[in-house]
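Here the complex is missing one protein chain, while the rest keep their positions.
Chain IDs A and B follow the sequence of writing; residue 1 opens each chain.
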Amino acid sequence: MELFRYTAHQLHSKLKNKEVSAVELTQAVLDRTDAVESSVKAYITQTRDTALAQAKAVDNKINNGEDITVLSGIPGVLKDNICTKGVKTTCASQILAKFVPPYDATVVEKLASQDTVIIGKANMDEFAMGGSTENSGFHPTHNPWDVNVVPGGSSGGSAAAVAAGEAVWALGSDTGGSIRQPAAYCGLVGLKPTYGRVSRYGLVAFASSLDQIGPITRDVTDCAHVMNVISGYDAKDSTSINSAAPDYTKSLTRDIKGLKIGLPREYFVAGMDADVEKAIYKAIDQLVALGAEYQEVSMPHTEYGLSAYYIIAPAEASSNLARYDGVSFGHRTEGTDIVDMYKKTRSEAFGAEVKRRIMLGTYALSSGYYDAYYLKALKVRSLVKQDFDKAFDKVDVLITPTTPTPAFKIGEKSNDPLAMYLQDICTIPVNLAGVPAISIPCGFSGKLPIGLQIIGKPLGEETLIRTAYAFEQSNDYHNRLAPLGEVK
Amino acid sequence: MDYETVVGLEVHSELKTKSKIFCGCSTSFGADQNTNVCPVCLGLPGVLPVINEKVVEFAIKAGLALNCEILPFSKFDRKNYYYPDLPKNFQTSQFDLPIAVNGYLDIEVNGETKRIGITRVHMEEDAGKLVHSGSIATSDSSLVDYNRTGVPLIEIVSEPDLRSPEEAKAYLEKMKAILQYIDVSDCKMEEGSLRCDANVSLRPRGSEKLGTKTEIKNLNSFKMVQRGLEYEVERHTEVLEEGGKIVQETRSWDEANGMTVSLRSKEQAHDYRYLPEPDLVPIVVDPAKVEELRRNLPELPDARKARLMADYGLSAYDAEVITASRAMADYFDETVNCKADAKTAANWVMGEVSKHINAAGIEIEACPVSPTKLAELINLIDKGTISNKIAKTVFEEMWTTGKNAATIVKEKGMVQISDASEITGIIDKVIADNPQSVADFKAGKEKAIGFLVGQIMKQTKGRANPEMVNSLLRERL
Partner (left out) sequence: MEFPEHNDLDGEIMKITRKDVETVALLSRLEIPEGDIEKVTGQLNAILEYVDVLNKVETANVEPTAHVLPLKNVFRQDEVKPSLPRELALSNAPEQEDGYFKVPKIVEG
């Protein structure tokens, strides 16, 4: 098997056993990227030279008999809304096309402390607004399972890179499903941590009260390892949970006997794809066979949660994106005066979806409408959160499809923003409540992967990982690889 | 029509913390442009704020010193508007739950105490500075310095309780004194650490309803506040008397031309679209901590003034002047602690000391004559070693040379002549030399004695004890 097909934990053993060097491994991944990137287009920026230098440093450590950790020397990619010092960070927007941050995000510092190898910055929907990566200001990304199909979004580049073997692991960000949905569409494991579990310092903000950074990996074990590195309190982030993160690899047992699963009826929507439905129910049966029990629960405010999200997220975004004005960084279009410059810069360099959401958000916050929209949405958010609290009084985890349908064709939904929004019905309420959730592969619809979502209590990542691992190890979906051949 | 002036003031005061409100950059004044900045205060993509605990402490102290209620639950909000001195195009401020509400301060106007209500005190971040050649209106481009963005401010909003430009000035002076006393701000208007916007409206006397108000910005000194208000009151009066309506707008004080100019463009007033700051969590104030801060507040201006009047018998006016700044009150107290007579000390502090520091354009903290040295000088006067008049000369010398009083008096031989026989001798000589004046005096011209006294002083180079000269001269005549 080619090197790029192994998981991080498998490669770690090879590095430690000196079966392969970090440089060889990185080179193999870079070679793979060269071979397939023209059909996947997962990358915005590749950092080949620094990656090889980082790999070399790890090899030196290994040769000196020094200890290395699981992610040391393992090439990964970061979603391009995570600030990397000295490396262009664009959020897939023309307005930041040349922006080079003078600082590293906290997660980047943490990864560096583990001697990981970063091979590039991944494509995404512009400013994380979208569910297909078609909203990228540069180019769309293609799903390695079927290049005519979207990889999902907004962390589409991250997921596609890992699924294509162009990276061993990735970081994405999730505001309404942007880690979990692309993970589902690309047959990968994607985890959105509890809000506040991972520092947002250095994550370019979309919706501050909803955003979280999380791993997109080939299997649950890798996910646990990445979580170990990136989680934890950060004094630079006032919304960071002030408690040390546990060792998530300790949850890689297979024991889910007695686990109480809740099936929220509102997530099993009419219009759910038949293959998805079948796969989800099969997965539930499998979990029962492994010792879990399930019951139906109701989360009556689910539908309202979606509407609340489409007020809260754009409202916060409209404020977060006001700084993109051509004054002190980023793109500038000259104008006759400063107001003209603001308007021309923002209108030219923001994409249509971004502008739409900014306008929606501005409207929702404007005088006369604040109570009716924003305040109302914040109240509905309380009700959505209460639904989760009540459900978790009865069960340990909730199981739902990650998305109602598998990945759709590139261009199929791009003209209808509303149709795009409806893909997020299973993922959005999780962000509103701030609880953690993971998506893992649970089957196929033709050649397209289907994702199973497991939702946990606040700081319930350990239970999620334990449940996901038990399920994963009872099937071989995580061993299946996208049949992406070389493209010459 | 008799109109009543109604004024409300919004004061912004920079808090003298070492670091900014949301990041660790220095707040030092006068640094080279864009050298006190970091990703956070530059508002770069991805950054997050973290509240400086000292800012909250200072804001609570200010609230307490202004007799406010400290709200048990307080939060930050975003105030959204576009301006190049605002990196994020929103200012993190406090909207509906400010740190302190419902306070007051007292001012003295025409010998009467008046209580001015304070609506609220809230925390916010300062914006950057714009530099242009010429004026902002005529300049083709502007230069932005972000050193000041993120410097912590408190905004103090008064009730519309002020009734004249004089009252407004008194309010500002008292506010400045209070903030200096509790040591939360330097309050230097010329450095921008104290700023004031004024809201003014007129209404027919006796009416309860407020008239349409205008806001005046760019008032960069207490004098400008007063002049700006005087101008605006006149302008309002003219408009109303002609039957016109006041347009609610913001106007800028044009110092060069002595007038206010409308800042209102065709765009309407700002819609700030406040929303709770999602990157910061709320502040829940610990009542015990508030009590501790309250207990540890220093003696405030009014209390200090009362104490000076009670302990030293100073007049209300004198006590008011001396306690107007904490530094001056401290200087006075120290002088008295060095055993100088309080009333004399008051006269000297308000007189020669103030005259000299004002002329030199320095603060009293930089006065080259220390309280100890001043006390020594005062004691020489009180002991009769030198006269008050000579003392002024000595003070001059102390100011320029830094030497102490005793040394100067000795070096210059300025010791007062208080020996009766010596004085009498000189008196007799002067009487003998000036028969005409003597005759004039005896004929009833009181003024002639002044001439004789002058001659005696001249003979003694001013050293003769004036009281003795007067009484002995009259005896001899």
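Definition applied: a contact is a pair of C-beta atoms (placed from the backbone, for glycine too) under 8 Å apart; a residue touches a chain by one contact, two chains touch by 3 or more.
Everything quoted here is computed from the prediction, not taken from an experiment.
Across the complete structure, the visible chains that the omitted chain touches are A, B. In the complete complex, the hidden chain is touched by one of B:A127, B:I283 or B:A464, namely B:I283.
Residue-wise, the contact with the chain that is not shown comes from B:V50, picked out of B:V50, B:V200, B:V353 or B:A391.
Residue-wise, the contact with the chain that is not shown comes from B:P84, picked out of B:G63, B:P84 or B:G228.
Considering the full assembly, B:L263 is the residue among B:V109, B:V239 or B:L263 that touches the omitted chain.
Residues of chain B in touch with the missing chain: 17-19, 23-26, 32-39, 42, 50-56, 75, 82, 84, 130-132, 136, 139-146, 263-271, 273, 276, 278, 280-284. Touch with the hidden chain on the side of chain A covers residues 98-100, 102, 195-196, 209, 235, 238-239, 241-242, 301, 303-304, 307-308, 310-311, 318, 322, 325-332, 334-344, 346-347, 350, 355-356, 358-360, 362-363, 366-369, 372-373, 375-383, 385, 417-418, 421, 432-434.
One rule holds in what follows: only the chains that are shown with their structure count from here on.
Rounded to a whole number, the gap between the C-alpha centres of chain A and chain B is 57 angstrom.
Contact residues of chain B toward chain A in the complex are 39, 42-51, 78, 80, 82, 84, 87-90, 142, 144, 146, 271, 273-275, 278-281. Remark: chain A residues 81-83, 89, 91, 96, 99, 101-103, 105, 200-205, 207-209, 235-239, 315-316, 318-319, 322-323, 325, 327-329, 338-339, 342, 362, 365-367, 370, 374 touch chain B in the complex.
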